[in-house]
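Take a look at this one; I'll ask things after.
The complex appears here without one of its protein chains, the remainder shown in place.
And then subunit A:
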Amino acid sequence: MSRRRHSDESDAGSQPHKRRRTSEPIEIEDRLESLICRVGEKSTSSLESNLEGLAGVLEADLPNYKSKILRILCAVARILPEKLTVYTTLVGLLNARNYNFGGEFVEAMIRQLKETLKSNLYSEALYLVRFLSDLVNCHVIAAPSMVAMFENFVSVTQEEDIPQVRSDWYVYAVLSSLPWVGKELYEKKDVEMDRLLNQIEGYLKRRQKTHVPMLQVWTAEKPHPQEEYLDCLWAQVQKLKKDRWQERHILRPYIAFDSVLCEALQHNLPPFTPPAHSDDAVYPMPHVVFRMFDYTDAPEGPVMPGSHSVERFVIEENLHCIIKSHWRERKTCAAQLLSYPGKNKIPLNYHIVEVIFGELFQLPGPPHIDVMYTALLIELCKLQPGSLPQVLAQATEMMYMRLDTMNTTCIDRLINWFSHHLSNFQFRWSWDDWADCLTQDIEKPKPKFVKEVLEKCMRLSYHQRIVDIVPPSFTALIPANPVCSYKYGDEADSSLPGLAMTTTVGNAIKNRASNEEILIVLKDVPNPNQDDDDDEGDGFNPLKIEVFLQTLLHLAAKSFSHSFSALAKFHEVLKTLTDSDEGKLHILRVLYEFWRNHPQMISVLVDKLIRTQIVDCAAVANWIFSPEMAHDFTRFYVWEILHSTIRKMNKHVQKIQKELDEAKVKLEKQQNKKQRDSGDEEDMEKNSEDEEGQLEEQIERLQEKVESAQSEQKNLFLVIFQRFIMLLTEHLVRCETSGIDINTTWYKNCIERLQQIFLMHHVIIQQYMGTLENLLFTAELDHHILTVYQQFCALHL
């Protein structure tokens, strides 16, 4: 048999065969990378002996590979924060063996810190600061110089005219490093540290907290207050200080090497001035600490650390970091979460579930795409089938119990998660446990939640399935069978206007009539709104729209694809019929009437109508706020449609902006080329001038397009906010005059939907703040409504 290598077709993508020469530089660099990244993972040897071994290898490779090693270590400091103490120990060992290397590493870290701050990479900067502070524990950095850096950080609170989120970050960077290094710093510099903490306390007392209610998942203080993140961390640090900085959770491999490390010479951090504030700095937004469990919830086993214990902070930080590192690979992520070091001393499953829901419900938005969390929880259930599903069920039950005070945006996400999760587990759930919701008004949060969940479950399966999975007592909450409502069917009243025409139109469509032919047929449809002297009949004719669209939708009702084809085929007719604002509104009305039992179909058809420019975004907004939609105003699907519409508008603006930017870049390149080529033959110069002229024209056109799109975008938000203000003011005035409490279920829903607009589109809305404040959110507005606006502004202060 031939032992010659044959190239396999399917191997086309893989690297050509490598000759094994162990002294290849590339191979060694890859090996170093691999060794460093993998240290700390499951191994037959102890972590200490692995670190010792690796330190030896790296020390030997320093002469030839120093810069590579520096870069790898800086990178893991920045992107593997969950293995912080493993790497600080490694650096400590290297520093003990090679003082110069330690110094160079510290310098490289400082450079990296400056760069991350300048590039708005604040979470990475935070990990770097924490890393540096832990290097104090490893005798690499002298404690006094670390304190000095912290003092410079805290002095940012004295800066004037800066956004609060700037000073927030610097204070957070100091406080969040203290669990690691508080003890050491207090031992060396307690006077300075006390002064530091006093300054921080003063800052925390005077800083603004208007933004907090907008970010809380639950409005209730019980059972767990949703604390602002800095307040919570401050309480945790206070408690730690009271415990004399005794912290027992963090894994500290350097303790085992104390005898070696304390022999090492330390470096002083160079004086570090935080980079000045600039207008394009984007600091992290504030957040609220999500808590749903405490020690009473984990029935047996290890006790859950208290909400103000530093252990709780460290565990949550580490779990968040693991998700941040591995979110793309759900199996790895789940495995890493479940192999958290020190897991035997804590109810790990509860922590994991709490952290995951904390991210999913985070306001304004989760750090990662919602569906990731569903997939991750499924993987976790697979890996811990005997324990995690129970914790998840317990969590779901708890969240159901607290729906009354849960933020509407979070309820949306809970509905999506729960229905998708159930669809992976044959929809098995103990619905009877929730029978209490059946006696409540159907608009109340609990029955509403169940109804929306069942609707989403149906979308992932089919109507009969839902009927089968719930007890008979739940019939009132089962979604409608998603069939169409054709008003011109066999049971239609013979006097119904337009009835006869529908047969004509229907036949025309079936006989593959063209758009022009259909329009001719439709000329015979009388206009109920109109005088006889409009011969052309080109104005808005609601009956034409109804006759045509109902018939078309009825013929195409079989599936999404059939309906999409129908809309595409008769695009011209639809465009003609809906040439006016009234026309656009009416087509949406007719669509709704026809498909009112199939919200999913309404959503996808509205999407198509926008994308094919039969209706514009403002028309959809006006339709949603119209009196005809009032009884569906609190249904989830309506808000999905609105947010999808806003997103389409935003993407449209982005797309044209991108085209404009690309054209500008092209022009610049062209102009540079011209400069370089000047003096060439006449022909070439003329060609490049032509091209330049064309590009300039294109840029002008695109500039206009961008401005027009932005104007449409601004108008969309104005329409939406205006409508909200009208509706809410009406309600508030009515309640005031009749002396009833404003806090009805409808009101809670409406005001939180207004909040949701701000939260989900905060980046875009920021651009239009000036207009919003001048036109809509003025001081004359009812303070209930104005508060929402002020809370939103506070997010960016």
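FYI, contacts are C-beta pairs under 8 Å (C-beta built on N, C-alpha and C of every residue); 3 or more make two chains touch, one makes a residue touch a chain; residues count from 1.
As a working rule, contacts and distances are computed from a predicted model.
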One chain of this complex is not shown here; going by its UniProt record, which of these names is it: "Palmitoyltransferase", "AP complex subunit sigma", "Nuclear cap-binding protein subunit 2" or "Myb family transcription factor IPN2 isoform X1"?
"Nuclear cap-binding protein subunit 2"
Given the contact definition stated above, which residue among A:Arg252, A:His267, A:His351 or A:His420 touches the chain not shown here?
A:His420
Residue of A:Arg330, A:Lys446 or A:Lys714 touching the missing chain in the full complex:
A:Arg330
Out of A:Ser123, A:Gln384, A:Ser461 or A:Gln670, only one touches the absent chain, namely A:Ser461
Residues of subunit A (touch criterion as defined above) contacting the omitted chain:
9-10, 12-13, 30, 33-34, 37-38, 71-72, 74-76, 79-80, 112, 115, 325, 328-330, 332, 369-372, 374-375, 378, 416, 420, 423-424, 426, 456, 459-462, 559-561, 564, 600-601, 604, 607, 644
